[in-house]
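This is the structure I have questions about; it appears just below.
For this depiction, one protein chain was excluded, whereas all remaining protein chains were kept in their positions.
Up next, chain A:
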Amino acid sequence: MLRFWKERFKTGIVTENPEIDKELEEIKKNLKDKVKKLFAGSLAIRMVDSGSCNACEAECNALSNPYYDLERLGIHFVASPRHADILLVSGVMTANMYHHVWDAYNQVPSPKWVITLGDCAKDLGVFEKTYAIKGVDLPVDYHIPGCPPTPKDIMQGLIEFLKKIEINKEK
């Protein structure tokens, strides 16, 4: 374990690394402020995969690695739709997932928002319509494009989404 502590002190906190790019630093600050203002510092997201290739999920998992560490900004990926503010949907929405995704949507307490993630969730991306694909027909509030969107894209997308609901709130 001593070896580990040595390594740990040598590494420091990756998110506070000065070498990390300024752009990401800006995004993080923005995101944290918005979450604090609109969701009292705690935003819960339930991610549902409705038939993606797993790249979108991998990128969402990457959001909790030491470089991005989304939890620190007050954003949590939660285990149940009943704990969620936002339903984050990726993939083409297959016929076999159709009712399950709608089930999850219905379980999210109001007020709720739906964000689609990745090109598949909108216009199927490179895939074509087959009998096994239904396509996303949820009431979508915001779309984050990309195939897959990088963790930075997802964070930027969340900021844009929060900006959008901020404007709606003021109206």
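Definition applied: a contact is a pair of C-beta atoms (placed from the backbone, for glycine too) under 8 Å apart; a residue touches a chain by one contact, two chains touch by 3 or more; residues count from 1.
One rule holds in what follows: contacts and distances are computed from a predicted model.
UniProt records the chain missing from this view under the protein name "Ni,Fe-hydrogenase III large subunit", selected from "Ni,Fe-hydrogenase III large subunit", "5-oxoprolinase subunit PxpB", "Alpha-1,4-digalacturonate transport system permease protein" or "MoxR family ATPase". When the omitted chain is restored, the residue from A:I27, A:V92, A:V114 or A:V136 that touches it is A:V92. Interface residues of chain A facing the missing partner chain: 1, 3-4, 7, 14, 47-62, 64-67, 77, 79-80, 91-92, 94-100, 104, 125-133, 147-148, 150.
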